[in-house]
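Only one protein chain is missing; all other protein chains are in place.
Moving on, here comes chain A:
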Amino acid sequence: MSRIFSCQNQKEPKTINLNAAYTKEFFDSDEDLDVVDEFNIDESNINKENNVDESNINKENEIFLSGQLKILQRAWLNENFSTEILPYEPAFERLNEILENQNIKAESLTLSQETSPIGMLLFIDNERIKYVMNRYKRTRLAKIEKYVCSINENAEYMARLSLPEKEFAERYKRLIEEHEHASFLHVLPQESLDVLKETENGTETSFATVEHPDLNQAVFCRFIKHVGSYSFPSTPHDKEILSKDDAYLVKYSDIRKLLEDHSIELI
């Protein structure tokens, strides 16, 4: 089941339309190969023609897209080292866009000038982006599976999931419940199950056996912004000056707020 969701965003690149400029360049490439200085190919021409076709929107888009990989890498690490599920990172979708653009560019470059290392670098970069995306998705899926009941009960956690993840969490919970009911719960008397129910202010919340993320776990974090004078909630009397690049070993609950407003990253 997890495979369905993890793969859906890693779709194959769209079929590549070699436009007129590329096709022309492709046929010219034989001549280029005969040039003595094989790396001294005038690449600016191709780029110009290419940019005219894809309009200036692409250029602006690229500026906006810069740094998205860094954001997703950070999100991956944060997700990996925190115990609770964190808000879904929209950079994921934007990277998909980068992937498609780069695939088209890389294919055309390798077709037109086999000697340039740029096409190869673009291919490798694509693989690396896919790796980060893959790890991010898998980390989240593993967490959803682990705390499936806790996440389903908590509206705040549910709001942090993307649509497919939400659907997965619900279906996975249903599957587990059906399985457990069919294998052993149906033979237990109802009273024995009631004993396990936790109550809060008189209303039933959940079963005592549901695994919740341990928010007090120790985590390593590093400040990516200057925060200034701050006291961690668990030690309210100690004031600390927190500046950029400071590293701490802290309780997760102490830095939960800081993680939310992106003042720190988990390492």
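The rule is short, and it goes like this: a residue touches a chain if its C-beta (ideal position, glycine included) is under 8 Å from a C-beta of that chain, and two chains touch if they have at least 3 such contacts; residues count from 1.
Here is the rule we go by: contacts and distances are computed from a predicted model.
Name the absent chain by its UniProt protein name; which of "Large ribosomal subunit protein mL46", "DNA replication complex GINS protein PSF2", "Elongator complex protein 6" or "Vacuolar protein sorting-associated protein 35" is it?
The missing chain's protein name, per its UniProt entry, is "DNA replication complex GINS protein PSF2".
Can you tell me which of A:Arg138, A:Arg160, A:Lys173 or A:His212 touches the chain that was removed from the display?
Touching the chain that is not displayed is residue A:Arg138.
Tell me, which residues in chain A touch the chain that this view leaves out?
39-41, 43-44, 47, 62-63, 65-70, 73, 77, 80-81, 95, 98, 102, 116-118, 120-122, 124-125, 127-129, 131, 134-135, 138-139, 141-143, 214, 216-220, 232, 234-235, 240, 245-251, 254, 267
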